[in-house]
Each structure stands twice: as structure tokens, then as C-alpha cells.
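In this view, the complex is presented without one of its protein chains, the others remaining in place.
Chain lettering (A, B and C) follows the sequence in which the chains are written, and residue indices restart at 1 in each chain.
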Amino acid sequence: MKPIIVAAKGKEQLKENWKYCIGTGRLGLALQKEYLDHLKIIQEKIGFKYIRGHGLLSDDVGIYREMKIGDEVKVFYNFTYIDRIFDSFLDLNLRPFIEFGFMPELLASGDQTIFYWKGNVTPPKDYQKWSDLVTVVVKHFIERYGLEEVKKWPFEVWNEPNLVNFWKDANKQEYFKLYKVTATAIKEVNQDLQVGGPAICGGADEWIVDFLGFCHKDKVPVDFVSRHAYTSQSPKKVTPDYYYQDLVDNTDMLHQFEAVRGLIKESAFSNLPFHITEYNTSYSPINPVHDTPLNAAYLARILSEGGDYVDSFSYWTFSDVFEEADVPKAPFHGGFGLMALHAIPKPTFHLFAFFNRLGEEMLYRDAQMIITRKENGAIALVAWNEVMEKGEGFEKEILLKIPVNNDQYFLKRQSVDDNYANPWKVWKEMGRPRFPDKQSVETLREASIPKLTTAKINKEEDGYLKLLLTLSKNEVTLIELSEMKDETETYEGIDDSLITSYSS
Amino acid sequence: MKPIIVAAKGKEQLKENWKYCIGTGRLGLALQKEYLDHLKIIQEKIGFKYIRGHGLLSDDVGIYREMKIGDEVKVFYNFTYIDRIFDSFLDLNLRPFIEFGFMPELLASGDQTIFYWKGNVTPPKDYQKWSDLVTVVVKHFIERYGLEEVKKWPFEVWNEPNLVNFWKDANKQEYFKLYKVTATAIKEVNQDLQVGGPAICGGADEWIVDFLGFCHKDKVPVDFVSRHAYTSQSPKKVTPDYYYQDLVDNTDMLHQFEAVRGLIKESAFSNLPFHITEYNTSYSPINPVHDTPLNAAYLARILSEGGDYVDSFSYWTFSDVFEEADVPKAPFHGGFGLMALHAIPKPTFHLFAFFNRLGEEMLYRDAQMIITRKENGAIALVAWNEVMEKGEGFEKEILLKIPVNNDQYFLKRQSVDDNYANPWKVWKEMGRPRFPDKQSVETLREASIPKLTTAKINKEEDGYLKLLLTLSKNEVTLIELSEMKDETETYEGIDDSLITSYSS
Amino acid sequence: MKPIIVAAKGKEQLKENWKYCIGTGRLGLALQKEYLDHLKIIQEKIGFKYIRGHGLLSDDVGIYREMKIGDEVKVFYNFTYIDRIFDSFLDLNLRPFIEFGFMPELLASGDQTIFYWKGNVTPPKDYQKWSDLVTVVVKHFIERYGLEEVKKWPFEVWNEPNLVNFWKDANKQEYFKLYKVTATAIKEVNQDLQVGGPAICGGADEWIVDFLGFCHKDKVPVDFVSRHAYTSQSPKKVTPDYYYQDLVDNTDMLHQFEAVRGLIKESAFSNLPFHITEYNTSYSPINPVHDTPLNAAYLARILSEGGDYVDSFSYWTFSDVFEEADVPKAPFHGGFGLMALHAIPKPTFHLFAFFNRLGEEMLYRDAQMIITRKENGAIALVAWNEVMEKGEGFEKEILLKIPVNNDQYFLKRQSVDDNYANPWKVWKEMGRPRFPDKQSVETLREASIPKLTTAKINKEEDGYLKLLLTLSKNEVTLIELSEMKDETETYEGIDDSLITSYSS
Partner (left out) sequence: MKPIIVAAKGKEQLKENWKYCIGTGRLGLALQKEYLDHLKIIQEKIGFKYIRGHGLLSDDVGIYREMKIGDEVKVFYNFTYIDRIFDSFLDLNLRPFIEFGFMPELLASGDQTIFYWKGNVTPPKDYQKWSDLVTVVVKHFIERYGLEEVKKWPFEVWNEPNLVNFWKDANKQEYFKLYKVTATAIKEVNQDLQVGGPAICGGADEWIVDFLGFCHKDKVPVDFVSRHAYTSQSPKKVTPDYYYQDLVDNTDMLHQFEAVRGLIKESAFSNLPFHITEYNTSYSPINPVHDTPLNAAYLARILSEGGDYVDSFSYWTFSDVFEEADVPKAPFHGGFGLMALHAIPKPTFHLFAFFNRLGEEMLYRDAQMIITRKENGAIALVAWNEVMEKGEGFEKEILLKIPVNNDQYFLKRQSVDDNYANPWKVWKEMGRPRFPDKQSVETLREASIPKLTTAKINKEEDGYLKLLLTLSKNEVTLIELSEMKDETETYEGIDDSLITSYSS
């Protein structure tokens, strides 16, 4: 078997674009205890920088209100809930990646809504009032959190206006109008605030071209470009509980990233940052693929390489505390979350946690692996084996030779695959309980811990660590090799063979 | 292979004598944060009822003091520390199992001490002052915690007076005198307080006979008999770091329990409760056997059967926060603790935690297994395979047939053996670091989690669950079988085969 | 000044009916972190037994759903949220006092709703489906929490059906029908479950008579009677922010309690428990009286005497996390809560916390005071001075003589009045900030701590403690007198006058 010979020195740094931003269900959910419990765990183990979700201006967050004083209607802006929400985010070291939307009912020009929670997706009936709303909201953020802080918050205008269910008639000109009014209002508060769009769903990249053209022509400010990306095909079957789709190859997403980056480069704004403000395998909140180890193995390459093309890509979403398709009807309902209800980490959670252990210096990378070195000399690598075919088998073997300085290393390996750290599987063995009792939840949490293996390994005479990895189907594995100093000799007269049952 | 056919109904209840009491290092250590952190985890997972340790009257706890006022010497009793300690215990739902000892320096008749921490082991130089001390201490406990509470605290007089290093010259008559003075002082505070002894080390059971004879003859109150039990032979090698011994068969300890129970039955106090106030494999605080999976597998049968003979048996001790042989010099130094320094559970911790999951109704028991049923119909069993020979192999297979009512069961199995939940092994792979860094500690904690396996199993047509268990060398395993209702049918049109990579 | 001479022995026990139950905003709010944070504090300091709120069956809790399978409509019952909510309550030692309501939209016969959060108040369009819903919900509770537990949960049918805004047309016959169907469904699950009604708003007590008459005539099960009580007059002014009303005398509420108890006694169900499932001064969620010290002083007598007439009376509500009149627009918005947003206790919180310190033996009670003794000999009294007139002054003096056994007592007094523990006042000094920053919130919390005074007092020669109390306007005060043993003499040669600046 031919070994992969790893370089002694990294040519580049691993970009952390994969952990720049994370998606969330509607912001109103951020008032919930379970939501915040999940987010706390996510931040401890991964540590995203920004969080983005819908519903900032929707009525449950409650910012835009009108009150009648005699015959007069006065606007009242209520920040009670949004302050509580953003305080919570900042306490967890997360900054808001603001998405302006959806339409407050009192400002809406129509009654078209989206989702179980009824986000209104019609243009404002009065653009002046919309502009006032944007102005007051941005000013309030600055008053509460300080200008320096808010300058770091990107402001994105609306969500997926190229889809008729997210923006009335997917009216492009109307979107440009909305964008212009919003961007102008923001910049009038402060020129250094960042505004961007068009936040489109994939598959309509002419919107990018047109949007940038419009901004150029109309001299509308734009600080970043945003777009979404999913890799699932049209549904094969839809039931009240689940939505089934096939996936395309994961390189397809990288190609999407690259293609749009190309469009930006060719535009009048060639150096603009490009943010993928949503991505995942399936765009459906009830597709069971999200709960599987495949989802993790499939996305691994995207985490590894996505940052080459885009400034950030924001996994949609951190938690199954989410209500787009009604209140979840079972713990494993195919939700987007890295974490299932009851704080049960799914395999994709571990993918992110594993990447978070990588060092800055990238020594090697290919389609199934990334190898890094840390400042303290430790080697950290993530490898994966996504298998889109059905059935057993599909093991892969990899032989690595890593040049190292120290003589001895402690190897720590953590793995997720179809058999380990797969709480979805255990839940199925439990009979798929919709409302599991506390003991079952406890078991599911235990069943979500990656498989741990450890060993002591020595540098070979040729100066390399030799590592033979076997990857099972859909496995994602993290291997950490720490420099080790054997202290056994400091124990005078130590002799394990004198212990009943044990040998040296 | 011939199956073991388990009874449908238990003939008896599993006695909880194994969790009645737990041992601790000197009471002064209970002021420490790490000590209390360990104890909190122990109580959450096991939940002992009492805690017993040395040093109540030693100078670091600081109760007995004298002060000179002019020419006069006045005794001062200081409860600052012992109040803090007992408050901590009671907050953790632990009652003190009081051991009166060792001698305050100011009351001591000599300067012989034991342990790194120098417990004085000489008789009082003034029995009246000793009696006063006992009286004041007991009264203080009653004032602070209430009489009803303190009535539940056993008071044991001294520790292992049959050993010359624990009691000057192992003078039996002097001990009887100490016992009589102490017991009399306690009963004069309140007749319902419980007092006992002689707290001897094993191998001198004539002390039991003589002690009870003395109490009978002299009409000295005695409410319980206490003794210790260890099963290690004389040392094979002693180094500054470790103390190596062979173990005798574990049935030897059960025979010790039974034999002393027989002596009590034949005495004038035939119905007295009998407490083993210390037991373990080795009596040395630096014997590495305590850190091994063998220690757990070896003790399993004692937990299972010990309660047949004694009213309690108290594992010595809950934590390696312990100082008899100096400050510990490495995380795995062969300490008695269920938990190593840095809050790392050892295999024997899991043995206790596994027993704590058993139900009250005992369906089956033999030398390697105990099977119980819970009120909710669940089956819980612990099985073990202690192997005192060296080398690989030694697997055991067991075939079980368990009569059940429900059609389907969820099986949860947790295991500890030489390869899993064996942080001692991982620490050796790390090069036995004496002062591990935070990351190594984190890994050792992760490496102490039992191996989890799960499955769904169906009742056979004959009404039995059939279970084929394989036990590896030194494995201790807990299997829980919960009644399960398969809800899969409630998911309309569910079809896992429509998920990329997965089958039904 | 003529002293009040307190009895040496109590004639009766203080009834704890005042802490039997507490009201809450719609149950869906119980998913929120701030809600649960408040409730945890409430339980630590007061410890209610039950909690009652609207919205169990409303769509945000999400229990009742329908799904289309082909042409068929199937009902789906979703317990994801209600399980989480009730788990939280039980973790805080609170049982649900169930209120069946409001109508799930899919079951509703009309579209009339109440509140910002739109509770549907129309009868079911299909009583069989309603009955099924009740049955399934009750069975689910039993499956999750056990029959013995659920037997302790009262089930109340609907809320204030005598008001047209809570029940379509306030149709009494329709309510009786709803009650009968519901009660029958519950009892068919288990005869021992408790069901009651009619949960009316005060001022329509003929409903009580008619309801009991109906139950008697139609042999409909009824285990308790319930009603609400408020003591505010019709509004004087209503603004978008506040609702202003005068209060009637607080004895009016006691008369309401007594009158309805009389009606029940005269009915065919003379011994039925009678629960006031809501009470407060004003029924408006934006009446500023709720934020005042007067509210506490006014309600004190009701806490003291209400239990003489009713089996429980449930303060409406524990927290300003509440949404009936939209998202709160300021921390002090006149909400019902014992606790304002940001976990700031209001004066009425302390009223309850003070009552919670009273002993079981009642020594004395009048219109402005209640005096009790605890098992340990301590005296605990609450006194108050509600003043409904405007202006300064209105101090009251009371001279007490309390017969005691011990020679010395430590007096601890905690007080709330217009100047102390009145965060509403401090918030006004801050300029009534609607969205206060963290530092202001911290100050408001500090400003909510009762004024503490302490003293050492001696028994007089006549065997009495003499206590001269001055009560300021709207003060509520708790005085605790603990038996004290002066240990000063145990400090040899102590002499405070040797300390610079201090005297003996």
C-alpha cells in the first residue's frame, strides 16, 4: 500500500471561514431556554463568531407597533425582546449577522406568509415607514451596544427574494428597491456600517450579476454579497413526517461557491466579501438525512475546502429548536440542527467540533482528509469516508507517513460513523419514541459520544510517524498526536507484572 | 450451550448494604474543593448513606484546644471546621458514621503517630478529659443538627486497636477502658445514641469475642459490632511509589464476613448489627491494583453477596484525595479511591454505579452475575469475569433466558474492562505523566466512560428473552432491558430506504 | 399607648391556602428562559404548590394538529412542548393546576380570539373531537408522570365563561355542555381524577348556583368549585401604556370569598373544595398599581384571612413575562407579576416571601397584623399599613407584648414601603427607561432588597417582650424574634473599648 507522505511544513493556514457564522431558527426562539442551552454547548465546543436567522422584524419579536392616540396613529418601537435576544448572543460570544426581514404585519402590503410561524413576505406598503424602522433599529443597536461593536455586524437585506414563497412574486425590481431604501437608511446612520445582499437561494445566479449591476448603476452601497447553497435534489416522497430527497455530489457545492465568486470578480465590485449565509445538504427541515452520519461525512470536504472560495459559509442551523414546519413531532424529525431536541448532538455536530481541534498550519489536504500542525508541535487531522451507496462494507484504508521531531506521541482518535455516536440509530432501536422519557434522553446523549481510541506510537527510524487508518462507512474521525515524554523511568522500581492479572 | 433459565419472580430483595457507607481520607481533607467535587459526583451516581473516616479528633480538624488564662489552663472546643465538614456531608445526603479518634496532641499520653499526617495513636493521658471531650462533641452535634438526626449516627470507638501502629502496643485492656469511658459518656448524653466497636483489622477475631464478653461482663453499652476486611497477601515488593501484593480469592472476604457474624450470634449480643467499616482488596494506599479493572471485577461478587452476612460494608475509600502515604505523586498512584485525582472515575467506581442501577427484586444470582427486576418491568443485571491469571484471552460466554411480559425490549449495555473505561491504561500510553496538563486530564476523563452498546430485542415465541453474553477478561457489565413500544407505525409513510446511503 | 397583649399559645394553625397555587401567563411562555429564571427564584423564596395558566390547548403549545394523508384527515397530538413545560414545573416542585382551554383553531367553531396572543374562545365545532382531545391529553399525562401524580392535578374546565370576551356570547348552556363532555371524558380515563369549574369571573355568582344545580340534576361529576376575584373599579383612564382604576376596600374580596362559600354550602355539593383560581387588585395587565408598595400592603390582609373562606387563592401572576396586552413595553408596565422583567422583585413578592417565614402556630391576628410562633420557639410576625389616601404621613404605631420563655432575643426586621424595596420608585428616578442597560438593571435589583434592621432585646421582668412598632405608609414588615444565648462571656477578657474608635 502506497503511503501518503505528509509535508514537514505547511504551505498555508487553514482558513476559519467554516466557523465564521452559524444559522438559527427565527430569532423569537432565542427567548427559549432549550435554544440557549444548545447554543451554550455549541459555543463551548465549536465557537462560531456570528449567528444569522430570520424574523428580526416579525411580529413575535415585536419591534414594530402602532398605537392610536385619539385619531392619530403613532409608531412605537419595542426592543424588549430583541435586547434580551442579542444580550444572550453576545454573552455567548456571538455577534448578530443581521437579516432585515420579514415584514411586520402593520407595514405589509399583502397577507402572504411563509412557514408555520407566518413570516409575512410582502413588500412594505409604505417605504418611508420601512426606512424609518431600519433607521430606528440600527440606532438602537448602536445606543445599546456601541458603534464600534455594531460596525462589526453585517446587515443583509431580506432572505431568498428570488423565491416566490419568500418574496412576493420573486419581484427582482421590487427587491432592488427594498435593498436601496434599506442600504441608504443604514449608511445614513453611519457610513461604516456594512450592508449586503441579495441573499438568494442557489440556482438563480443571474440575480447576483443583476444585483451588482444595479448597485453600480444606481450608486447603491454594497459591502458584501450573499447567497445560499443546498445540494439536494427534488423530493422523492413527502409525508407529514418526512421529506425524502437524493443528494448530488458534494463537489457540486464547491462548484457553486467558485462560480459565484467568479461572477463577483467579473463585476464592478470584484473584491467584495462573499458570504454563503445558508448551506446544508437538504433545504427541508424534515429531511432525515440531517440526522445521519452521512450528513457529517458528506459535509467534511466542504468544511475543508469551502473557505478557499467564500469568506464564510453558515451551516443552517445549530439546533432543532426550530419551527418552520410546525413544532417538531419527534426528537429525530430530520431537522437542520447540529443538535437534536433534548441537547443530543448529531454526527454533524462532531464534524464541526473535530474541525475545531485542527491546528493553523495545513500540512496536507485531499478529498478525504486534512492534516494540520499546532503551535505546540501536535499533529491534528480529520479524515472521512462518505458513502452515498446503500449497504454494508465500503471500508477505506489510508497509510500516512508524517515527519515529526519528537520520539514518542500519544494518539487520541475520536470517531463518528453509522455505529458510533449515532443517536439516530439508537433512537430507532428504542422504537422511535416521539416523546422520550428522561432515561431515554439520557441514553441518547450517552450514545452521541464519539468512539475513543488511544495509543502510544513511536517515530520510525526514518523520522516518520507511520499511521494506518481504516475508515468505516460514513466515518468522520479526528486524530490528535501529541508530543509525549515517557516518565515511567521516574517511578523507582516500577513493575506492572507484580500486579495480579497484569503484565509489564 | 446450556442456557441459564432465570426465574419469573424474585424470591428476595437485593439488600442495599453495599451502599450503606463509604470510606474517606482524614476528615480534615473534607475542607478541600477537589474532595467535595469528587464526593458530589459519587453521590449523584451512587448515593451512599453514610461516610466514615479517621481524624475527627486530630489536630488539623482542631476541636480540642487548651488556653492559658494566667496560671489556669482552660479547655476550648473549636467546632469551626467540623461544622463546615458535616454541613458539607449532610448537604450531599451523607450522614457521618463517626469514628472517635485519633488522640489530640494535648490529650495524648505519648508521641507515637501514624501516617504522613501524624495521627496520634496513644491513649489519653487523662480519661476524664477524654470523657469530657466526647460529651461536649456529642452535645454540640445534637445542638447543631438535632437529636433525631444524631440518633441515626453510629459512634464507633477508635480504629484497628489490634494493630500496634494504630493503638499503642495494641493493648486490648486499654482499648476496653477507652471504649467503656467513651460509650458511657455518649449514653449519658442520650440513651438512644448508638455506640459500637471494636473496629479491628481482620485476622484477630478473638478481639470480637473478648470485646463482647467484656461488654457483657461489665455491662458496657454496645449497639453494633465493627471490623475491617482486606484480601491482599503480604507485599512482594515495596518501592517509594508502589506497593505490590497478590490477592487471595474473593470468597475469602465473604468467609470472613460469615465467620464473624457467627461469633456475634454465639455471643451474649446475638442480634447486634455487624458493620464492616472498611474493606478493599489491598490495605495499601499505593497498591496499583486499586486502579485496575480487575479490582472492580474482583469486588463484584462481594457487592453481590456481602450483604447476606453483614449489615454494611464500607469501601475504603471514595477518592484518591487522601494523604496517609504523603501527598499523591501521580494521578494513578494505587490509591484506594473510586475516583482518581482530577475527578477521573476508576473501574471500581462503575462497579458501584452499575449496582446502583439494579432493581429491588432479585431474580437470579450466581458467582458471576446478579439479575433483578424493577417496578416498571425492566430487567437489570450485572455480570463480571474476574481473571487473576495473567495474559490474553479468558473470555466467558453466558446464555440467558429471561421470562418477560412485553414483546419488545430496548437493551442498553455498559461495560468496563481492560480495554474500555480503563483510564489507567490510557495514562500508561501517555507515558504515565505525574502532573498531567488540562488536555490530558480531559482525555483521561473521556477514557473513563463505559463502553455503550444498544439493541432492540424481541421476546421469543416461548415467552423468553434470549441473551448471549460474552464477557472479556476482567469485564464488569451492566445490562438494562426496558419495555419498549415501537412507534414506527405512527410515522405515516416512513421509509428509511429513501435516505441516501441508508436502507430500511 | 395601650399594648396589644399577645396570647401565649396559638388557638389555631395558620392555613397555607395562600401558597397553594400561583398564576402564570400562557403556558407557551414557560418555554422561555427568563420565565423559568423568575419561577426558580419564586420557588426558592416562596414555594407554591401548584401553577395555573391559560393556553394549554392553544396553538403555540401545539398539541392538537391534523394532517392530510391522501384524502383522509388524521389527528396528531403533539406533546413535544407540553412535556418540556410540565417537566420544568415539576423540577421546580410545582404541579400543574390544569385549565382546559382555549380552543385549538382546527377545532374551533368560530374565529373570535382574546389577547395579543389570540386565544380562540369559541366552542368546539365537534364535541367528539374535543372529548377525544381531552382523553388523549389526560392519558398522556398519566403515561408520562404516573397515575398517582396526575390524581393530584385539578382539572378546571375553561376560563371565565361568563364573560363574552372569554367564551362566545358567554353562553351558559354551551359552557355546561362543554363542562359535561370534558368532565365525562376525564372520569372515563380514571374516576379518581379531579374535575371542576366554572372558573367564572366575579360578579356573576348565579353561575355558581346554576352550575352546581346543573351538575346535580344531570349527574355530572364535580370535585371542586372555582371562581376569580379582583377588587378594582371601572377604569378612570386608559392609555396605550397604562390603565388606571381605583380600588375598593380589600375586605370586599374577603366578602366575595365568603359569599360564594355560602352558596356552595347551600348547594347539593356543600362540602366541595372552593378554589379562587385568580385574584389580584386590578384585572388589567397594565395597571401600575401592581408595581406599587400599596399593592403589597393592600393584599396582606387577604393573605392573612383569605384561607378562612377558600381552599386556595391563586395570585395572578408570578411574573411580568406575560403577553396578554402585547410584549411588555417597559420594565414597570403595570404587569400582574410578583417579579418585573429582568428578575426584579416587586413589593408584593416580598409580601409572599414574608408570609412564607411565618410559623404554624397563630398567636394573634387582626386587620393589620398576624403573629405566629415556630417550633423552635421563634416568633414571626407580619404587619402592614395600607393607605389608600394620597400624600405624606399616615404612620401607625403599635405596641406589642409577647409572652416568651427565653431571656434574650435577636430581632430581625425586614421592611418594604414607599421608600425601601420599591424599585418602581428608583426606576422613575432613572427617567423610566423602557429598555434599561445592564447596570441599571443591577441597580434596580439592589433597590428591591427589603430594609433590614436588627437588635438584641431582652425579656421584661413581667415575662413579656415589649415591642413598639412604627409602620410607615404602605409598609409591610416581617419581624423575626429568635431565641438567643449570649456567648460574650466565653471570650476571655474581651473588651471592645480597647478597639480604636469603639466602646464596650
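As a convention for this text, a contact is a pair of C-beta atoms (placed from the backbone, for glycine too) under 8 Å apart; a residue touches a chain by one contact, two chains touch by 3 or more.
Because the structure is a prediction, the values reported are computed rather than measured.
Chemist: Among B:79, B:224, B:298 or B:427, exactly one should touch the missing chain; which is it?
Modeler: B:79
Chemist: Pick from C:178, C:253 or C:294: which residue touches the chain that isn't shown?
Modeler: C:294
Chemist: Which of these, B:110, B:203, B:240 or B:463, touches the one chain of the complex that we don't see?
Modeler: Answering carefully, the residue with contact to the hidden chain is B:240.
Chemist: Touching residues of chain C against the unshown chain: what are they?
Modeler: Residues of chain C in touch with the missing chain: 236-237, 239-242, 244, 246-247, 288-289, 292, 294, 330, 387-391, 408, 410, 412, 426, 428-434, 439, 443, 446-447, 449, 452, 454-456, 473-474, 482, 484-488, 490-503.
Chemist: Contacts of chain A with the missing chain: which residues?
Modeler: Against the missing chain, chain A presents residues 67, 69, 74, 492-493.
Chemist: Give me the chain B residues in contact with the hidden chain, please.
Modeler: Output for chain B: 31-34, 36, 62, 65, 67-69, 76, 78-81, 83-84, 87-88, 140, 144, 240, 326-330, 341, 434-435, 437-438.
FYI, only the chains that are shown with their structure count from here on.
Chemist: Taking each chain's centre as the mean of its Cα atoms, which chain lies farthest from chain C?
Modeler: It is B.
Chemist: At the chain A/chain B interface, shared numbers over all numbers used: above half (same) or below half (different)?
Modeler: Both copies touch with mostly the same residues.
Chemist: How many degrees of rotation map chain B onto its copy chain C on CA atoms, rounded to the nearest 5?
Modeler: Rounded to the nearest 5 degrees, it is 180.
Chemist: Ranking chain pairs by how many C-beta pairs touch, which one is first?
Modeler: A-B
Chemist: With centres defined as the mean C-alpha position, give me the chain A-chain C separation in Å.
Modeler: Inter-chain centre distance comes to 44 Å.
Chemist: From the C-alpha centre of chain A to that of chain B, how far is it in Å?
Modeler: Centres of chain A and chain B (C-alpha means) sit 47 Å apart.
Chemist: Which parts of chain A, given as residue numbers and ranges, touch two or more other chains?
Modeler: 240, 330, 434
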